[in-house]
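Complex shown without one protein chain; remaining protein chains in place.
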Amino acid sequence: MTVIEFNDVTKTYGRRTVLDKMNFSIRQGVLTGIIGRNGVGKSTLMKIAVGHIQATSGDVRVFSVNPFNSLKVSANSILVDDAMSFSDKLTLKDILQEAGRFYPNWDGPLAQRLFDYFGFHSNARQVDLSKGKKSTFNAIIGLASHCPVTIFDEPTTGMDTVARKDFYRALLKDYIAHPRTILVSSHHLEEVEDLLEDILLIHNKTALFHGPATDLQEMFVNLIGKEEKISTFIADREIISSQINGSYSEILVKNTFTSDEKSHLHTQGIQLVPVSADDAYVALTTGKKGGIDHVFNGTTAD
Amino acid sequence: MLNMDGSKPIYVQIAEWIETEIIDGTLSPDDKVYSQYQLAELFTINPATAGKGLTLLLEAEVVYKRRGLGMFVASDARDKLFAKRKEETLRRLIRELLNEAALLGVDDSHLLSMIEAERARIKGE
Partner (left out) sequence: MYLTEPRLTNIVKKQFLHKLNAYTGVFNSLIVMQLIGIFFGYGAGSGGSSNGGTLTIDYRLSTGDGPVILTLLWAFSMGILVTTLAYRNDAFSFISNRLSHNISSILFLLFASAIAGTLAPLAGSIIKFISLFQSNPFFTEASGLVSSPTDFSIGVMTSILYTVLFASLGYVVGSFVQRSKFVLPLLIAAIFVFPLLQLNMGGLDFIAKIVAFFGSETSLLLFLMKIVVTVSIFFAISIRVTTKTEVRK
């Protein structure tokens, strides 16, 4: 069942287009990573999904309704981001209590255990917390609300390494215990890739890739071997990056080899080395490039 | 444990980790294999990815499924894995060995004598 659906969604601020005819749909219960470089519209997409802002054009459906001004979407979703703020008249303890009054699936005991684990003080105020602590506190609310659609926008901003690891582990454990649709955005793919089932990769204002994280990884492969042997295989292929170490070359190409071709490569002493999802992401978003070596080769040749 | 920084897809690493558990006898025939959720918790990975690893083993008939109960180690799992590793891992190593030998101009009889010498050294240790 589809929970979130974007059809030709465009969002503009004045003359600046942030999302351009974006299309995708998120299935129920899938933990999806919204990945993209800084400023590609990840946050905009998330704010539209929970109804905080409105699409300029196109059709947005969450639980089959337009999220903007929908009380149903608001009650069944939560967006944890930098802009999540609470009255400075409320203590952290008050805020947890208020969250419990609002969200029907609120897990009070979990919230309290996380609150204690991360060493928060009941009488502190959200505005007085450090950046990392504020992120952690907001994340606790996001986890404990158990909303059918739970969205985290760069949730670990400012957190130290230990807190980041703890948060992602908590997220995974809670997701396993209470399966629900979760979106997590990050520009550090390597930090979240193992957690994700699907990746929605945003680039140039649109969805460049949407599918299983492992599929993204397997889109590319590194060929390592003698340069003269490799060159015969890659003559008509798009080279994403290449690196030359002595007589050996390391060439990143699209993984479109048939099994026959693969065994042929093996016999020629050329290794096919899988790339990390992060490398694939970089390859996909930087497009065709000769790598840093070509920058230098280019200047001497011209 | 898994080689998390490696570039091998994580579900392949999961499958290989379970294979090793079977080969070294930690898991015996008809033992219950970890569920995808147990694996997910164990390695902090998405349950769907862990499920993919199990599917690889299921397709290779290293494990079998009992409806509602989970996955179990096939009776001939070890034999299959031995055959598979012989076919894949050992062959790859031999190919690398031959490539290196050709590069250095080491002929077959020389190579064989080197293997014998190495075996003797291991026994002596």
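General remarks:
The letters A and B name the chains in turn, as written, and every chain counts its residues from 1.
Keep in mind that, in the parts below, a residue touches a chain if its C-beta (ideal position, glycine included) is under 8 Å from a C-beta of that chain, and two chains touch if they have at least 3 such contacts.
Small disclaimer: the values here were computed from a predicted structure and weren't measured.
Judged over the whole assembly, touch between the missing chain and the shown ones holds for A. Listed residues A:D94, A:E190, A:E218 or A:D278: the one in touch with the omitted chain is A:D94. The missing chain lies against chain A, touching residues 1, 28-29, 47, 51-54, 63, 69-72, 74-76, 79, 81, 83-87, 89-90, 94, 98-99, 101-105, 148, 180.
Criterion: only the chains that are shown with their structure count from here on.
Rounded to whole angstrom units, the spacing between the C-alpha centres of chain A and chain B is 31. Across the interface of their complex, chain B is touched by residues 30-31, 168-169, 172-173, 176, 194-197, 212-214, 217-218, 222, 266, 269, 273-276, 279 of chain A.
Partner chain A is touched in their complex by these residues of chain B: 4, 7-11, 37, 40-41, 43-49, 52, 95, 99.
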